[in-house]
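Apart from one protein chain that is not included, each protein chain of the complex appears where it belongs.
Let's turn to subunit A:
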Amino acid sequence: MARYDHAAGKRGPSHKTAASAGQSNIQAQQKAFWDLDVAIIARRDDEGERLMRELQRLRCNVRHIWPMPPQIPVQFDLVFCTLTEDLPQRIPWIPGEPEAALVVIDCGTGELDLQLIHNCAAHGVLHYPATPRTTQTCVALARGHFLYEKRLRGRIDKLDENLRTMRSVERAKSLLIRMKDVTEEEAYNYLRRQAMERRVTIGAVANAIIDSHELLS
């Protein structure tokens, strides 16, 4: 998109505003990369240098690590790491609970091993040469997938919690119906009113009712 706008901008002065709007748009998008802590675990050859420069240009905090450490460090947001046969064993986290977004660098020689990439549970693959486009899409997609996975896990935790809350609300409601001789609707409204007045969740009110009923009975 940037290239297209750039080319369009060259065609005539009338397009200039559109071009600069496109430029500022891509800059805004790249802001997401600023200050990302990124590790590059790769040989510092021409290609490695190029990847590093590209990430620095994107204003990431880049750290180069080589030779390959026995354990991939966990304190980074994003890790670029050379794909080796023993990479899965060097990843310290459990697959499914990653502590950083992981992009494996495929140097393009030898036979392609898809099972190995699967076993790394990586968020992306980078093929040299690390052009600006390749690098940016890799960073954006890997980061995106990593955060999405994290949100999904969070949602599942939340759902589990909600499920428990709903059971508490059910129990509290049936207690109220029995004790106060009210309809189901009234019992629910009572719970909701209490929650609003006390500025706590309806689940907390429900649990309080259940607990106090236990104490009183």
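Note that contacts are C-beta pairs under 8 Å (C-beta built on N, C-alpha and C of every residue); 3 or more make two chains touch, one makes a residue touch a chain; residues count from 1.
Please note the rule applied: contacts and distances are computed from a predicted model.
Q: So which of "Acyclic terpene utilization AtuA family protein", "Aliphatic amidase expression-regulating protein AmiC", "ABC transporter permease" or "NH(3)-dependent NAD(+) synthetase" is the UniProt name of the chain that got left out?
A: The chain we cannot see is, by its UniProt record, "Aliphatic amidase expression-regulating protein AmiC".
Q: If the hidden chain were put back, which of A:97, A:113 or A:184 would touch it?
A: Residue touching the absent chain, from the options given: A:97.
Q: Thinking of the whole complex, not just what is shown, which of A:29, A:56, A:89 or A:183 touches the missing chain?
A: The single option touching the absent chain is A:89.
Q: Out of A:65, A:121, A:141 or A:208, which residue would touch the omitted chain in the full complex?
A: A:121
Q: Using the document's contact rule, name the residues of subunit A that touch the chain not shown here.
A: 88-89, 94-97, 115, 118-119, 121, 160, 163-164, 167, 170-171, 174, 210, 213-214, 217
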